[in-house]
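Of the protein chains in this complex, all but one are displayed in their positions.
Let's turn to chain A:
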Amino acid sequence: LPFHFLLNAEYPDLRKHNNCMASNLTPAIYAKLCDKATPNGYTLDQAIQTGVDNPGHPFIKTVGMVAGDEESYEVFGDLINPVIKERHNGYDPLNMKHPTDLDSSKIHSGLFDERYVLSSRVRTGRSIRGLSLPPACSRAERREVERVVVDALAGLKGDLTGRYYSLTQMTEKEQQQLIDDHFLFDKPVSPLLTCAGMARDWPDGRGIWHNNEKTFLIWVNEEDHTRVISMEKGGNMKRVFDRFCKGLKERLIQERGWEFMWNERLGYILTCPSNLGTGLRAGVHVKLPLLSKDPRFSKILDNLRLQKRGTGGVDTAAVGGVFDISNLDRLGHSEVQLVQTVIDGVNYLIECEKKLEKGQDIKVPPPIKQFK
């Protein structure tokens, strides 16, 4: 008999799966949670659908579940908490608190050697409390997110003054400019996102806001309510992070009676459990042609708590020895701590590259302490 006849008839067949949800969803947990729903009506089956539909890769472990609203993290805690613990290197939401720190004045050594670092960028996400997240939101909720965010952003001043481009309303000329600036995001094609329902009603309620200087950018209703990005060419990560914190600390949302989803266990609440905590990815495009060919490269990155990606972002390959290097961690460390980790780490990588250029040997640094 096929195996599923022996278990709960609804329990998914996860035998070929390799994602965090599949590793943690026992039949007992499924039975306990399968009849539950959040106050908005979001269910376990909906939360895990993306992980059932996308078994994963033997080498890359995806998360395999999403949250449809803030309450998902509570109602489906019996599954999400072990998933969080596995994904975030032992961070235990039941026993630990997440630190939030957006005081960028604490950063030191944040100016990189621009012969190596081509660009610097910090991104995070923010969710508007009281509205469902992209996997579950209705059209009205999504439009409400857009309205709230666009209204608030109109209050930004000085170097943050900017404007909003709705995906449904932008002119062809505006669209071409946004593409040329590498700002325009596409309708998601990754099945990780589409199977979670995040592309519904595209492009309704979606858009891009950026400041006139094109150094501060907000995506509305893509994979999260908002993605907030500070970036510039060159190696001035300090200035990038200063601007990032300044923009995020504005009270514009709050002045209008709204809040971000946040709690002291999980930090900032986002759609994917991998983006909890700070939701922060700070990174650079850096030239490391020699170091990247050294067999110790991966170990060095690992010990520095860094990850590499191609310059097209996640799931792309490096071109011309230029890598996207960013922090691995999101939860359990503050924004300041993570950005400092990236700065220290990238500076170390550049030192290694310089040593290799001179024919000198490099050292694998000791691993940074984790809480596992």
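We take it that a contact is a pair of C-beta atoms (placed from the backbone, for glycine too) under 8 Å apart; a residue touches a chain by one contact, two chains touch by 3 or more; residues count from 1.
Just so we're on the same page, contacts and distances are computed from a predicted model.
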Of the candidate names "Dynein axonemal intermediate chain 1", "creatine kinase", "Transcription initiation factor TFIID subunit 8" or "SEH1 like nucleoporin", which one corresponds to the UniProt protein name of the undepicted chain? "creatine kinase"
Given the contact definition stated above, which residue among A:Thr26, A:Ser138, A:Gln254 or A:Ser298 touches the chain not shown here? A:Ser138
Residue of A:Asn40, A:Gln177 or A:Asn347 in touch with the missing chain, whole complex considered: A:Asn40
Sole touch to the unshown chain from A:Gln49, A:Asn81 or A:Ser230: residue A:Gln49
Determine which one of A:Thr26, A:Ser109, A:Thr168 or A:Gln254 touches the chain that has been left out. A:Thr168
Chain A positions in touch with the non-displayed chain are 2, 4-5, 8-13, 37, 39-43, 45, 49, 52-53, 136, 138-141, 143-144, 168, 194-195, 199-202, 204
